[in-house]
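To start, the structure itself, in structure tokens.
The excerpt is restricted to a subset of chains, each kept in its original location.
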């Protein structure tokens, strides 16, 4: 069978490829997480994450995947039977909804068509109807990893404010943070959920909650059962750079390196880079004559692009062809779009030539898999990248 | 202030020093955890852990620290208000008890003096008193990391059996597994809890539950709230080597390497090595004229040795002297023995000369810190190691 040569292209929408600097930072001896030297590591990680969330309120770090941080957001702030309003942007919003239901909340899901982010007016309407203020939280997914649609978080905030509704505002920005603009404090988010393996360029294994003073106050009377996820046990030790139970020390070394790298590039540049790659990817898709799953203008993601397969063609069959022929992993369609879409991850530590490699592999794979398409998608992307390259001459 | 030269000696009772082979295995590109290549990684990890737990029943892996796996053991099998019987072997047994209480169980803690493992006859007695079989679980800590005492798990099993009590038998072997003999199936354990950062020689970040068929059946009617920790969501995907949410991929690479290393050495040899180092460490302590915290013969741990400071001397002051002068971290005393004991970790990827370095550092530190002691502890340990070295001539 033999070895496959060259670098694997991990173009799923997360985990993203981990930069060597981060992997090497992780690859260092474990230290005493209760020793004096560790406080600096812990504090740097906690403070660093505040700079990424853009908050001066609270951030906690869990040794857990993002799914755990979802649970933490809910169990810290809510009580059994509480109503929560969620929005069906796609598979992950639905999973979060199912989790809420499973742990005893009365979760309500505003139906969505999976082709855009959450709709602010729908949320506004729903909240207006809740004159008794029974809804305790509004939960949206910032970047829906299953569809490549972005919810306009600031807009949702304005919609909530317009109603004067006191519900907490929770945002899953697992795949949005550090790739797409996110401003916890400015946008009045109460709880944000994130994970290590997307824009933060780490392996999976740690996840985050940012939370507001308001959410912290809510946690005082939240009745859902909790222990591992309890914020209040975290805050004391965190203040000094320590943790109530053993943290994932080596992941924290990596996190500190990743945060440094993000700031070296500049968060605004990171966001612009993702936007530009998203645009280039969509131009490729259109040139192939295929459809981008995200159909709502302004909601398109710079993190990933989900592509709809022509009727009668298997997205998974296509992905298999790409993997076997070109050593590239693409993301699969999840639940109701299973086998109907494939997803192109263009997030994390990514650049123009990696995108061109990715799109070339897709274009070749479409041919090999017999998927009807026009050639020229990679070429179209290339033109966009060249036109918008730092060195491009802009003529008036 | 200047760099401190040479290798840091991390002689806390976990995290243990991670071998280079394991760190290098972790330091590899992240792969698609839903891709065809990952199934092999996942299956190897799950099957490998069964060989370490010595079970043919079930093992699940959480992206979480050991504290999470404690919670998982309880929430998967029990319902609010259930009575559980626990044994106060030390700080960690007490923490587990507090967790049980916090999540709504009626936990009962058999008092202990922190100077031995759990007492089988006390447990037997307690169970006999529960003629209504209200107690749903008996929970003990295999190797109590705060004291260096080992609970004789097989003996507890026999005590339970003697009563005919149907309670589940749960064992925290976070710091015991892969260092001290543990036989899940043979000893009739129903739920075992473990973590990566002790005998498994990994950084902290993943943890484990092994569970029996009986425990799995109990999970069907267990009423505690759970989502992230739910075993039943794991078993389906696990069967094919996958996970219901993103696993800590790189930790799994490291886990597979660590399991291979344990089998290369041979589990029996690993256990014997720890026993021998424990004996040598205790000989050193006695030669210094100090007391080992574990006072119950046969319960002494090969994983760590907790040493009692002479009255009027600060264990933490001593530890600081050792750290600053000899670049070695020792474990601190926890809660009721805080500042009264220090703990010597001699677990994981450890050998004779590392132990001699450790004991030499302690002996020098005792002197520098002005702790009354007789010299010669390191020498006494050395003699034991030399006498029991593989190349020692044994004379009849």
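Think of it as A and B in the order they're written, each chain with its own count starting at 1.
Just so we're on the same page, contacts are C-beta pairs under 8 Å (C-beta built on N, C-alpha and C of every residue); 3 or more make two chains touch, one makes a residue touch a chain.
Bear in mind that the values here come from a model prediction, so they are computed numbers and not experimental data.
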Tell me, please, the full copy count of this complex, given that what is shown in place amounts to 2 chains. 4
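We adopt the following convention: only the chains that are shown with their structure count from here on.
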For subunit A paired with subunit B, centre-to-centre distance based on mean C-alpha positions, whole Å: 35
Spell out the residues on subunit A that touch subunit B in their complex, using ranges where they run on. 7-8, 10, 12, 15-18, 23-24, 26-36, 62-68, 71, 75, 99, 102-104, 195, 197, 203-206, 224-228, 245-251, 323, 329, 332
